[in-house]
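Here the complex is missing a single protein chain, while all its other protein chains stay put.
This part shows chain A:
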Amino acid sequence: MNVTAEELLKNSIIPPSHRTMGAEQSADVEHKHLDLGSTVVPSPVKQKARMDDIVVVAQGTQSLRNIHNDPDVIKLQEIPTFQPLLKGILSGQTSPSSSKLEKLDSQNVLQLCLRYQGHLHQCAEAVAFDQNALVKRIKEMDLSVEALFSIMQERQKRYAKYAEQIQKVNEMSVTLRRIQMGIDQTVPLMEKLNSLLPESEQLEPFTMKLEKETK
């Protein structure tokens, strides 16, 4: 029956303190709950209310806990308060209090950027200056190396000529040695021959002399 279903639902869903609602409201609530009930409890209308179906909301029997001793609660309280990231947009509101969102101060940001730009410029200039100085030094080095190289090449050519001429000394000594050897070999033979000749035709003993007149 409808009455029993209504009573059942009233007892279970609506807490006892709310039974003093206005007639209209209660009727609305009942209708709503009836709709709910029609989907939730598809039982036949003639079901009687049993003791098991009645749910009573009463005061709890738990003792009051001292919340300030709980370490978790203390930790929660230690969390600092903060503003939401997107200020001015409160969830649930159709239009925020002021359409202005949090923005940076443009002038200061501009100054910061300009300072950074100037810093970069100075650094780049310093580096470029040093590089150009290096380039100049390289050019100078190249010129001096070329000059040195040409000097050394000239010197090497001259000394090659000198050395070649000095080598003649060596050749001369070789020739002289050969002459000496030849003379040493031939002079005894000549003397021998000379001794075999009759005394009237003997030549004077052989000596090497400097000829002063070569005519």
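Note that in this section a contact is a pair of C-beta atoms (placed from the backbone, for glycine too) under 8 Å apart; a residue touches a chain by one contact, two chains touch by 3 or more; residues count from 1.
As a convention for this text, contacts and distances are computed from a predicted model.
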item	value
Identity of the absent chain, which is to be given by its UniProt protein name, from "Basic helix-loop-helix (BHLH) DNA-binding superfamily protein", "BLOC-1-related complex subunit 7", "Glucosidase 2 subunit beta" or "Transmembrane channel-like protein"	"BLOC-1-related complex subunit 7"
Of A:167, A:185 or A:202, the residue in touch with the unshown chain	A:167
Touch residues of chain A, complete complex, unshown partner	85-86, 89, 91, 94-96, 99, 101, 103, 113, 116-121, 123-125, 127-128, 131-132, 134-135, 138-139, 141-142, 145-146, 148-149, 152-153, 155-156, 159-160, 162-163, 166-167, 169-170, 172-173, 176-177, 179-180, 183, 207-210
